[in-house]
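Removed from the display is one protein chain of the complex; every other protein chain stays in position.
Labels A, B and C are assigned to the chains in the order they are written; within every chain, residues are numbered from 1.
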Amino acid sequence: MPFLSDTPLDLAGLIAEVTAPDRGGIAAFVGTVRDHHGGRPVAELEYSAYGAMAEAECGRIVEETERRWPVRVALRHRIGLLAIGEAAVAIAVAGAHRDEAFAACRHVIEELKRRVPIWKRERYADGTVEWVGTGQAPGLTAPGGRP
Amino acid sequence: MPFLSDTPLDLAGLIAEVTAPDRGGIAAFVGTVRDHHGGRPVAELEYSAYGAMAEAECGRIVEETERRWPVRVALRHRIGLLAIGEAAVAIAVAGAHRDEAFAACRHVIEELKRRVPIWKRERYADGTVEWVGTGQAPGLTAPGGRP
Amino acid sequence: MVTTASTTVHILLFASYAERLGLERIDAALRPGATVADALAYLRALPGGAELPARPLCARNLAHVGADAALADGDELAVLPPLAGG
Partner (left out) sequence: MVTTASTTVHILLFASYAERLGLERIDAALRPGATVADALAYLRALPGGAELPARPLCARNLAHVGADAALADGDELAVLPPLAGG
């Protein structure tokens, strides 16, 4: 399971994976667990996934991105219980030029949010628990289409 | 001299500087020393700076960026002798939303390249040494204007 | 030639959908030529199934598909609540 991780994410390791002497520009993105959601204080958060598909979909996103831009991509998403401030997702993209690295990094996080089957359940300070959806799903019917 | 560093850059440290519970999206950029320039193999590279102005200009870029977007910015540029693959510049930008983090991170690297007085001298595999310019200078006459 | 064999589809439910229907997996025997929409109709007839949205996100054999996609015997069909990765 190379894309999903149940241990803390290591951005420096991802950067090392993609960097090379001819790829001098590295763009990265890290998404961390926020302390509020919809005005309510979040105590902790659990990510779960449809593991086999999440791995396949992440693999497709990386492959499509590396075909579209001359870059190398490394990507990890955390699953399980996370504390506030911990990284949920980390992406590193290296290319010869920063234009490509930034564009490809942005593409990877957008596609991940749109396509990879991962869910989160937040526990709030008042003890209530809730599945959190980004509202991406209903319109998305094929990997190539926009909702 | 907070923005210039003569020791290896620490992206994780920069990310820690800007991350907060209400700033969950972190965009980062790292520029490393490439092994080729204009088709010639580069052996090593030395960055020098007009130190006082580089510090002032980096400070102005950070301040302008944090005023334009609701983000926090951390920025370091290496000076001195660097080996191939070492990071020359590292930027971390954290915001509540990734749109802002990406836009602000991109802005910082563009402005740094355009405005901060740093120079590099490359030593090539054949022993020759050359000052490398990005051709930014002649048209730039004021901090707000584009070349 | 008329085939009388049914098409067995392994349906997976996740997260809030698994909670609403109280199950994570069910094998459905559908008519040959059935589509994703037929499998969803099958789910809607189960207890709690009426709570599924009109057009939930679906994946067949680990890839996103639309409601009109055909299902073959042995296919895995996952019904996915709104995604929340990243």
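By definition in this document, a residue touches a chain if its C-beta (ideal position, glycine included) is under 8 Å from a C-beta of that chain, and two chains touch if they have at least 3 such contacts.
Just so we're clear, the structure is a prediction, and the values are computed from it rather than from any experiment.
Peer 1: Which of the chains on display does the removed chain touch in the whole complex?
Peer 2: B
Peer 1: Of the residues listed, B:Ala16, B:Ala52 or B:Ala125, which one is in contact with the missing chain?
Peer 2: B:Ala52
Peer 1: Over the whole complex, note the residues of chain B touching the chain we left out.
Peer 2: The list for chain B reads 31, 47-50, 52-54, 56-57, 77, 88-89, 109, 112-121, 131-143.
Note that in this section only the chains that are shown with their structure count from here on.
Peer 1: Identify the chains in contact with chain B as well as chain C, in label order.
Peer 2: Chains that touch both chain B and chain C, as defined above, are A.
Peer 1: Between chain B and chain C, tell me the centre distance in angstrom, where each centre is the average of that chain's C-alpha atoms.
Peer 2: About 51 Å separates the centre of chain B from that of chain C.
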